[in-house]
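Here the complex is missing a single protein chain, while all its other protein chains stay put.
Chain naming follows the written order as A, B and C, and within any one chain the residues start at number 1.
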């Protein structure tokens, strides 16, 4: 709806006449006066503008719904039982209801990123001015905002241009959320289309947020050689006062660093972080330390190491105030999104606040000014360190205590039944009671630190703590490296890999993204990333997954970030940054269309998505995706035609989008040159799928990287990886190879002997490789062909 | 966040240089250059700006949570069992989780109204221009936008000013929705505060949406004598082609009327409506007919009467396409919020569309241009009427068929167990099988037309249809009147009743609002409204409740709208309009502070809410509230200090806000004159409560109208009603009278004898009547008192 | 491990479901163990027919034998008097639920919270929510639903029963009342 309106911002007009200082009409800049690219059909699109594209994709990739329960409980007509084809009191059926739940999740996710972006931009404008230029990579990055260009049709130059984008996002999200109201949308596929829209908006929000912070802070700017930063519980010097920052909004953490630098305390305190704030903090200051992903919260706090806990927004445990209180660590909440019931002390005298915190008079405070957080966190940490020496602050039991605790266990199995990963705690307790901690320590590896087991133990065993205790040696040795988040991909990198990717000669781009709801421990992600880097795919990572990859060492003691380079080219493992940096991944795909293929981006979503879908062999892997944000991020990839694989817990997103390789009619594309419909095989076969095991995921990755546009050389390389992985991991030949071999030129040479008989049996005839598209608008209509 | 930014709109800047036509910098207008009222502390407030006010209210009115189930299933860490004090994998506890669910509902509700407002404003600007002036009541209404003035601190003059407000709403809603993400807010009271914020935003959206449509269409403009319009299934001439409009967005319906007028078809077709579109349509054209509230959808469609069904957004059944198909009535979807899986034919030739619809080639179409909907609906209705004559279009069984159907019933009770109102269908079927339809017909009265019973009947009895058949006589006699929605309350009306209300001499303002999820039939709402109008309260109504009040006749055959006047004064029953008109109710309360008490509104929320809370004896009754929108509307009333009573199904909102009259310390206010804390008794006792029966509701209404500011004369009147109702309905004297009698002057004279002994027993001492406030900022600090 | 407990306990809507009252002795035992019990009856207590008759009989007996205080909700106080019961108090169903969830509440007589609640005479949906509220807010309070419909959120509940069977069960319960059983 914002499409035809331009919002012009104005600095301060509080008093009435005469005070219009700072009026800044940026029409040209926003709508591209200095941008000669032709505007495409859908700048600032509504959902409906891209509905046809969505329905095209959704006709191939049909939703499979996996309801959490039989009911809908969204309104007071309910609960309604929707099982067995029944409809709710509002007339909705189960499929539409499930897709509505997916939409709600995607809206919550996109709202979270958008609101975060709004918060960041407003804060940074307040501090640095609205004319602060966007700079994500200097001269190395000309296409600085591929997603925004594509979706909004504008070329943002300053922070203030981003406000226009925010207005659009907020307006659209409000509309999407409205459709989730009882008695609105009724069709599941239309709900799914709205999910896609939310996802697309989410990537705009991601790009916007990361652009803003990269531009203003000292983050690596599209730097393939960003520094290595320390990661792991074992890297922290707990003798110093230790500050822990948790969340996603980095300004308070940055101000902690700045305060300590200004007061020469950098060497005297440790600043440590969990989750994306940690990642972004190390982009600012590589000396800060990353503790670990979201699931490290309980174990780290209970170790007693952090002296002050600073929490901002997103992915923060809702019981931090309790946990922090248990270890006498003051909590500083810094976001209005999580006020945590604390008194807002933003305007109070720092001395008073600090004295209240240090004395324990209050368990925590709410401070909404990052600068002030910087001062208070540092000064409090220094003081509180002393008082905490005299208190019990670690709740990790000693070996002897552990044995005593384990002896209490009655083997009731309630903990296993409450554990998301069904860990075999009772058995492990049995051995631990006898002094053998091996099994308990093994559970530590697959424990996501949720604490549910403890709540159900009627013997009051602090189970999570016992795991940490049992794994003590391992925990202390958690000393890893991760490459600081580099941000965007440089134009030149894209130029170099664009051809090989589009032709299929770089077998694929694999993005490891999302949270740490890992079924079997973080190591699986590292394993996958290494496998594909070794195979010379381009591996990209962000957020908790980027950390997970770092939490691994090879025989030489190297982490994957030491073993592999950080360039966006074959064989790299590229940490783009925090969750908001995911936009650089979709952005890279979009930039291929722009920089390599010279397609117009401006407001030209459908064409570019069609390009990416048919040509760019990229796959997202969200092995531990947990949150609504992850749902939104995945949705953004789908609309762009990029498949996403999730781990087993990802089934709880309640809806898959899967193709059917057995339905030949589903896999035709147009040849843009002739307009003819050409069978291209099931590539990529799925848009969203849960893999049961990492082995299944690896085979899926290789398979889903295939695209209709692959040259024979490219396809044969991709097939080589697919078949090789399948054989190694499944122990047999895949039974669908013939679907991917369009002509004998596609057959991997080294596998000819194995494959030829299969092809002969299945009777494969030669197919042309078209210039593929799903859009009739892309057909060049030569020779009178439609 | 928008607070310090002003968004200036610009008409068209698509081409680059030189085309800045229509630049319209409205700084003065928006920020009040022509408005000399002093700006208050919180124009365009964030949630945090009003957090203290919220916490003040929430300290009195503590949440009681009534979870729907033990679980949280919002993310893929879950499901998590939160019962018995357990915490989820994200650390959240049950209370915060429930309040988060309430927040989600309020956000969905407010988003729905905001998005509807955005849609309306954009549409109307497109059609009438952005300078179209706001006009809700001409010279009778000077304070034209009390809610917007109060919240945003601006005085909107044109449609385009409303866009600034929309930007603010969308931004805030995005932020609130973000806090519902896993791992954000952790404190239940802070969640509740965010709920209040969502509610406040919702009232802004409501006001904005209704102002826009009132300004542009021929709606009554604050007209106490708006026309009476026909209501009920019995008022429809089914021999004519009949169009049914359902939903909340009136432009397509208006264009149906206009098309038929232009083509002289007004007398030849029937335009009928359900839900708010019906209400708003009759504001435009009093000849249109209202079928009934939301729950009339199935029965009306299945009667076969409507020939074409036009559906827009909100509160529309999700199975309309199926139901419409069953009776061969084409469906025209008109909102992108409900695409219903239909092909978008907005740009097609009307002749083609009509031919496809009439021939039944397609069951429905999506048309996003209201003008076009007007033409297509009318022309299709005329044509389809003919073809439908030859088809089976009514599914209401004949008496004989009814007996046969009833005979099928095996008495399994599944229908009762699926029915929201636990209606005794099996018993009624037993009698019906013997030809006695009385019990079935009785069920019709309490049936909300949800259709759940039919889905579970394993004898495939179309139960809902049998109810309609059994009640045939009653159905045909559904011929009522409702006064067309008048819109705002005039300033002069406020001036006249302001004093009596604030002093308590008009005993209260009772607003009947919300949906039709009525536990025991619509008649209860009419009964309540009549009772309080008779007692010379001011009764206000909107939406489905306004219809429900109309669906009643007294002994003289008069509907309440004929029996009582429509002025905002004692003894009136005032239909303000559709759901968005609810803002005129909160607006009236706010206007009392402004017009009567001369308080500044501009960006001055806290002070005004405090004023309303302590002085304006208003209560909302949402007897059949069902939706997330209703949740948002209620929340907006709460923040303003106006209590809301819901019917038994309202318990499913899962959270009450109740005071504790037995805790004396909860009921102190400051006396603004002295700063002293004064006990004022539990007035109003609750902010949100479910009443089990209409009798309980009526007693609660009377009780919750009491305010600390009541003069003795006012209090004694209010007590008279309270005690009188209590005695009549409960059969005893209330046992808490002493809490409301501050001195003997408060005792109703006619009840002195009864009351004095009670007071003597309970030992009531004289209390002063303060100038009450909850805000220290309102204390005038005379005599050095704090 | 009951047969129909999902292995992951959060699989179905609730992890803690009411025990089924298989014999009235259970309730007598609970009454004996209880320090302070309370009967809460809702508006459907007086909806007429067998249900009313049965409930009135039971409540009268409880009042007389065990002196259990009776609280009526909604508007039925006067009507109960007509049925021969004088409730000890009247409060809204939400109000009493809120108070029962407040550990500081002094009770109807100022002597403190209750540890055993009997409920009856409510619509199913409303009672479900009230019970859910109590389960959440007053986890240590035992709540017995006497209505003939299974209520998972209670501590103990009758199963779904035909009116006759239910009446017989209530009669059996009453037959156990005696001052010895206190």
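The rule we apply is simple: a contact is a pair of C-beta atoms (placed from the backbone, for glycine too) under 8 Å apart; a residue touches a chain by one contact, two chains touch by 3 or more.
Every value quoted in this text rests on a predicted model; they were computed, and no experiment measured them.
The hidden chain makes contact, of the residues A:165, A:278, A:482 or A:689, with A:689. Only one of B:417, B:430, B:459 or B:536 touches the chain withheld from this view, namely B:417. Note that of A:47, A:60 or A:79, the residue touching the chain absent from this view is A:79.
Here the missing chain is touched by one residue of A:584, A:599 or A:649, and it is A:649. Mapped onto chain A, the interface with the missing chain covers residues 62, 64-71, 78-81, 83-85, 94-95, 420, 422, 519, 648-649, 651-652, 654, 656, 658, 660, 662, 689-693, 695-696, 699-700, 729-732, 735.
Here is the rule we use: only the chains that are shown with their structure count from here on.
The centroid of the Cα atoms in chain A and the matching centroid in chain B are 39 Å apart.
Chain B and chain C have Cα centroids lying 35 Å from one another. The mean-CA centres of chain A and chain C are about 50 angstrom from one another, to the nearest whole unit. Residue positions of chain A touching 2 or more other chains, listed in rising order: 69, 418, 456.
Residues of chain C in contact with at least two other chains: 9-10, 13.
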